[in-house]
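My questions all concern the structure below.
Only a single protein chain was left out; the remaining protein chains are all shown in position.
Coming up: chain A.
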Amino acid sequence: MRPTEDQVVHELQDRTSPSAESMAALHRRLESGAERDGMLDVAYRTLDTAVGSLLLAATPTGLVRIAYAVQGHEAALEALAAAVSPRILEAPGRLDDAAREIEEYLAGGRRTFDLPLDFALSHGFRQTVQRFLPTIGYGQTYSYTRVAAEVGNPKAVRAVGSACATNPLPLVVPCHRVLPASGSVGRYAGGAEAKSVLLAMERTTTGR
């Protein structure tokens, strides 16, 4: 019996259907081709950690975004597409150093980060504050008021809060070391619980 048109088409679809391995190999080839041709404007990967799945993204300049799962990885990538470039690929190679240093940090074995950073996602006073934050040492905490004073704008306490809340690089730019004067942990991009975990971890390893 002659097969029907549907059977022929179905068979053709079946026979040309790629395996996951084929697609993964082609994806890797695309990543290296894009890197070679200077078209990998943003490379990203995810990293499973004790504070949840983290999205790590980097431009050729440096690490540009770290997003907690609660912030939404997809939303973070869409924001990068709009603000930096839509030439975005999941390409873990560029994030090797960042992933390793973050893992070391979360394991308590690293106190400072040695990574090139790209502050393309922030501007003006917010960026000034964010660039200041890494000078707050491991295990130390500042109040929002103190940060405002340190960056030379003592009245801008609320703006310091906004700068911390919109920090595109949490963990590496340690906004978790800035606390409200009330003594509470305060808000955090990764949730108050993640902030407590980081602060507790830094206190413990500092006390050792």
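Definition applied: contacts are C-beta pairs under 8 Å (C-beta built on N, C-alpha and C of every residue); 3 or more make two chains touch, one makes a residue touch a chain; residues count from 1.
In this text, contacts and distances are computed from a predicted model.
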{"item": "Name of the absent chain as recorded in UniProt (options \"ATP-binding cassette domain-containing protein\", \"Sigma-70 family RNA polymerase sigma factor\", \"Putative tricarboxylic transport membrane protein\" or \"Cytochrome bd-I ubiquinol oxidase subunit 2\")", "value": "\"Sigma-70 family RNA polymerase sigma factor\""}
{"item": "Contact with the hidden chain (one of A:85, A:127, A:145 or A:205)", "value": "A:85"}
{"item": "Among A:33, A:93 or A:154, residue touching the chain not depicted", "value": "A:33"}
{"item": "Touching residues on chain A - with respect to the absent chain", "value": "1-5, 7-9, 11-19, 21-23, 25-27, 29-30, 33-34, 37, 39, 42, 44, 77-78, 80-82, 85-90"}
